[in-house]
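Here is the structure we will look at.
Of the protein chains in this complex, all but one are displayed in their positions.
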Amino acid sequence: MRTPLTLRILHSTPRAGWIALAVFAAITWIAVPVAHAVLAEAHPLHLSAYSVSLLGKILCYMVVAVAMDLIWGYAGILSLGHGLFFALGGYAFGMYLMRQIGRDGSYQSDLPDFMVFLDWKELPWYWAGSDSFLGTLLLVGAVPGLVAFAFGWFAFRSRIKGVYFSIITQALTYAAMLLFFRNETGFGGNNGFTDFKRILGYSITSPEMRATLFALSAALLMACLVLGRYLVTSRFGRVLAAIRDAESRVMFIGYNPLHYKLFMWTLSAVLCGLAGALYVPQVGIINPSEMSPANSIEIAVWVAVGGRGTLVGAVLGAGIVNLAKSWFTMSFPEYWPFFLGFLFIAVTLYLPDGVVGLWRRLRARPAAAPDAPPVPTVHRDARPVSAARSSAKDPAELPAVKGAEA
Amino acid sequence: MRLPLPRLLCACALVLAFLVAPARAALDEASLAGLAGDFQSRLDTIEALGVAGGEDARRVLDALEAGALGVAGGRAVIVQGESVVAAANGEALALAASAVETLTVNNRVRRALGTARAALALASADRGERLAAARTLADNAGQSLLPLFERALANEADDEIRGVLARAAARVNLSSADPAQRLKAARALGESSDPAVKALLAALLEKQGDVWVEPNGEVRAAADMAIHAIDRRIATAETVGTLFSGLSLGSILLLAALGLAITYGVMGVINMAHGELLMVGAYATFLVQGLFRSYLPAYVDWYVAAAIPAAFLAAALVGVAMERLVLRHLYGRPLESLLATWGLSLVLIQGARVVFGPQNVELANPAWMSGGIELAAGVVLPWNRIVIVGFAVFVLLLIWLMMQKTRLGMFVRAVTQNRAMAGCVGVPTARVDTLAFAIGSGVAGLGGLALSQIANVGPAMGSGYIVDAFMVVVLGGVGQLAGAVWAALGLGIVAKFLEGWAGAVIAKILVLVFIIVFIQKRPQGIFALKGRFADS
Amino acid sequence: MSVVTDFERSAMESEDQRENWSGNASTSHVVEPGALDLSHNVILYLEDITVSFDGFRALNQLSLAIDAGELRCIIGPNGAGKTTMMDVITGKTRPDSGKAFFGQTIDLTRLTEPQIAHAGIGRKFQKPTIFEQHTAFENLELAMKADKRVRRTLFAQLFDDDRDRIAAVLTQIRLDREADRPAGLLSHGQKQWLEIGMLLMQEPKLLLLDEPVAGMTDDETERTAELFVSLAGKHSLVVVEHDMAFVEALGGKVTVLCEGSVLAEGDLAEVQEDPRVIEVYLGR
Partner (left out) sequence: MELETTHKRCTNFHQGDPSMKRRNFVQALALSASIAAIGLPVGAHAADTIKVGVLHSLSGTMAISETALKNVALMTIEEINAAGGVMGKKLEPVVVDPASNWPLFAEKARQLISQDKVAAVFGCWTSVSRKSVNPVFKELNGLLFYPVQYEGEELEKNVFYTGAAPNQQAIPAVEYLMSAEGGGAKRFVLLGTDYVYPRTTNKILRAFLKSKGVAEADIMEDYTPFGHSDYQTIIAKIKKFAAEGKKTAVISTINGDSNVPFYKELGNAGLKATDVPVVAFSVGEEELRGVDTKPLVGHLAAWNYFMTLKNPENDAFAKKYKEWAKKNGVPNADTVVTNDPMEATYVGIYMWKQAVEKAKSTETDKVIAALGGQTFKAPSGFTLTMDKTNHHLHKPVYIGEVRGDGQFDVVWKTKEPIRAQPWSPFIAGNEGKQKL
């Protein structure tokens, strides 16, 4: 009998996970908004705008890390161009924010300031729909999704793999960055979009708006985690991991890897786009340097630090690296690259599975293979099989392979 | 070159005055009076000094260049330390140095000075000096110089110099009143390859209202033919120039990527710190330059040669340290190595920033790498780029010899193809790795040396090349040195032709798109391994 | 481990592999297996297949026909083109010329690997290729005959009869005690069996088996032979093997390949008598 999907999604995340999510929701949906927007500034528990927007930014980064982990950790495809999708989502939402400025810009025009300056008399066609909030919500996911789909379709169809794929994703984001740097491209050139005023008519700097954006970012992260968890524990996730480990076998048993990779790749890009859209109003600027290859590499670094192939690891990695960066740049402005650099080296050398790997090692689970992603456990209810009895034999004991002498 | 008539007359008068005067005679005060006048008369005076020639003129020009020529009480004087002498004849004057208003030497004055010096040099005994002088004068040819050209042509025996002078004279004669002179000039100018000459000729073919600028039809026809001839020459030179630019860019990309091709091929390590190895090589070059400047100032032009082993060793040492301390522990985890080398790159960049400061450091091209070969007016192949192309060939040859002819090279190739098997047949893979990494890093250091001759040397210089280097390696096919060569040259030439056509920004974007599309067609790079392989 | 393979694979992937996706990969990704036409009782038909790599002819006008339900052994010296032939049949390599038909109507040279798998051809590789990070159970689950499109797989769940079927195959390949172990920890022989088990889960019409008993004990080899013999009839099998004892135990018709073409065909005893065969095996 068929189990309803909702129930299966529920089951895919273990009980401890749901408890953690509930605690997380309580903090991000209630505690933080109250501490920021309700408590007076003098109150000892008041959370400043600085902290809220910093944490909100990190939540968005965490979503990106989860999206990256889904495609890298689970499908084995290292993208060095995820910054592009993040930025595209950001730009899509940024266009809406620019339109919301209305006539409050320095040229008091209906057009965004930079267009007035370029002597443009009307919005270019690709700005159509940017004044509608709903349309923008659609674009935020659709633009990175479509770009990723088109790129992925060609790349996966040509069976570009490994470092070749990584490098062309890097070329893609680099080319996009150069394109967006141009003033004529119509996205504000190097300055990008900034000086936002409001969303849906509400001031973007009000504590309520800030708390709302923060809570939305948290909600997106939680949704990503639940969705990600379902995906990686479903048969789809197992096919994906199988493609990572032995793609030709997957093809010979009848799955088309192109479609599987493409789906995950596009979904990952859409998640990045959504994160970008929430990121932009919280940091107040989007410009092409978000697409620089270094930014995309950094995304991979977060995932590796946290632990590739575990969703929690991606979240932890993004959090640790970014908090460390914020702290270091404040406290050791001249030396922080040393700390961050040595942190990356140390993590790779001593924590091959990232922070999560360390935690696992400390908990000393005996059976788990050291570098294996967690074995999905969806069929826990399958027949009990004694795993203790190993029948593995040393290949050396086997009789020599018999030759083809005739 | 349409000078206002009064000034033209004045200039001619000055020149004539000098021409009739005996060459060795001292200058008279009147000929220097212009120096006290307005800016333009000052320039005319300076140029006329050159035409006049003679020791005194030379002395005045020298003083001007040194910033010692000045004006006091409407009179040209030269400041010599605390004392002041008259410019015209060098006799001491009872004037305080502080009372003299020295003449500012700006670009315009420097140009006039250059013309004057060239005019002087036209009488030099040295052929090279005369040729250079003739070229300089040809660029600034004006009515006032015509007598000079004619005088020089009469005395000149060298054909090349005569050609230059004749064309220079022809440029002037193009505005002669005599149609026969103009016709001769237009024909003579057909030998030129200078776009400036083309512009002069083209002006004859214009109409002002209904009237031709050049009334004589025969002259117009000659000018038209000359323009076509010049155009052809320019087009050829430009194509050669663009090809050379592409070759040069390609050789730089190659030098930046070659080391990466080795280290990536052998160990499959994505070395994000590769750019920093370039930086190490460049800073090593900088240090060698510093040593030469301090201890061997006479041989400072050869610091580049001495820097070759230094840059190689410095980068190789850093490379070995990286390999021994970090990468060694990451074999078989190439994507993790990305993270660790990214960290290494942060550390190295910040290290350079702390040691050398965040600013770029200054590296001078040695004299023998300065300037260039002029193919045609406007198309110059700079020596530093030519040397770098040669250097790239040299490095390539060395690597090829090492890979093909030495035992180490054989080991490296074996490990590249099948590490496990190489280990089984007794290749000391760990040692080979270290050595290969040292060599790859050393080659990167040589790349840094080459870059230091054309671009920035600063802490972050490497990050500008790392993306390009990876593109080259991947486009060529991982671990394929020949592939890297083709990829680098191909990218260089494609980029340069695109840049000429679409501008630098669009060209860069198009090159990246080209790479993406190319990899679609050949997902393993230009030189993929072919054949049937056991499915892994 | 997983990390290594990504890169090693990319470094070693052969040039020809990229050509495999035919243009219509996205439009018609499922071929109805029912379309197999066995009206002439021939399940696989190769004619004049030629494949060359950089001038080297791996297959040279190879022609071969396999009957429905037949168990055919292919032998031949190294480099005879056995694996390349399998590559052609499964769509991994496109022939330069020649025809390859599955039944009467399905043109194998126009289909992609997944499409061919759906049409009913299963393949076991020379080197056991299984999903090492997945358990034996999951390996079989993934191979199980089902709608393998993304949308279906996303919402797929395991029903009781699926479980029973997997359990049955696990028993058949004697891995029922290893069901929950990561497959990477199995012994070589067990991996071979797991791969055979995956083939069985696919329920193919035609099984291509490349050196299925390499690395197996005598006991295991014997059981494998029994299994194959029992499968013949319901399925057609093409077995590439060097182990003559095993070929003998299978007892079917034998084809000898040499330098990319068929050298001899017939009973094992017959071909062993053939002077040309003796020459290629014993050398000149």
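Note that the chains are named A, B and C in the order they appear, and that numbering of residues resets to 1 at the start of each chain.
Assume a contact is a pair of C-beta atoms (placed from the backbone, for glycine too) under 8 Å apart; a residue touches a chain by one contact, two chains touch by 3 or more.
The model shown is predicted, which means the values in this text are computed figures rather than measured ones.
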| item | value |
| --- | --- |
| In the full complex, displayed partners of the excluded chain | A, B |
| Residue of A:Thr3, A:Ser48 or A:Ser132 touching the missing chain in the full complex | A:Ser48 |
| From A:Ser12, A:Ser79, A:Thr173 or A:Asn287, residue that would touch the chain that is not displayed | A:Asn287 |
| Among A:His36, A:Lys57 or A:Lys161, the residue in touch with the chain that has been omitted | A:Lys57 |
| Touch criterion as defined above, residue of A:Met115, A:Leu139 or A:Leu178 at the omitted chain | A:Leu178 |
| Positions on subunit A contacted by the hidden chain, ascending | 46, 48-51, 53-55, 57, 106-107, 116-117, 119, 178, 181-183, 189-192, 194-196, 205, 283-285, 287, 289-290, 323-324, 326-327, 329-334, 336-337 |
| Absent-chain interface as seen on subunit B, which is shown | 39-40, 104, 106-108, 110-111, 114, 139, 194-196, 198-199, 238, 241-242, 245, 248-249, 252, 349-350, 353-365, 370-372, 374, 377-380, 382-385, 453-460, 464, 495-496, 499-500, 503-505, 508 |
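Here is the rule we use: only the chains that are shown with their structure count from here on.
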| item | value |
| --- | --- |
| Per Cα centroids, the chain farthest from subunit C | B |
| Closest chain to global C-alpha mean, per-chain Cα centroids | A |
| Dominant chain pairing [most C-beta pairs in contact] | A-C |
| Between subunit C and subunit B, distance of the C-alpha-averaged centres to the nearest whole Å | 63 |
| Rounded Å distance between subunit A and subunit C, as computed from the means of their C-alpha atoms | 40 |
| Junction residues of subunit B - those touching two or more other chains | 333-336, 478, 523-524, 535 |
| Overlap residues in subunit C, where contacts from two or more other chains coincide | 3, 5-7, 9-11, 13, 18, 125, 129 |
| Footprint of subunit C on subunit A - complex, ascending | 1-3, 5, 8, 76, 153, 157-159, 161-164, 231, 234-236, 238-239, 241-242, 244-256, 258-260, 263, 369, 371-373, 375-376, 378-379, 382-383, 385-387, 389-393, 395, 398-399, 401-406 |
| Touch list for subunit B against partner subunit A, complex | 270, 272, 326, 329-330, 333-340, 342-347, 349-351, 354, 463, 467, 470-471, 474, 478, 505, 508-509, 512-513, 515-516, 519-521, 523-525, 535 |
| Touching residues on subunit C, where the partner in the complex is subunit A | 1-3, 5-7, 9-11, 13, 17-18, 20-21, 25-26, 29, 75, 77-78, 90, 92, 112-114, 117-118, 122-123, 125, 129-135, 137-138, 141-143, 148-150, 153-159, 163, 167, 176-182, 184-190, 198, 202, 214-218, 242-246, 272, 277-278, 281-282 |
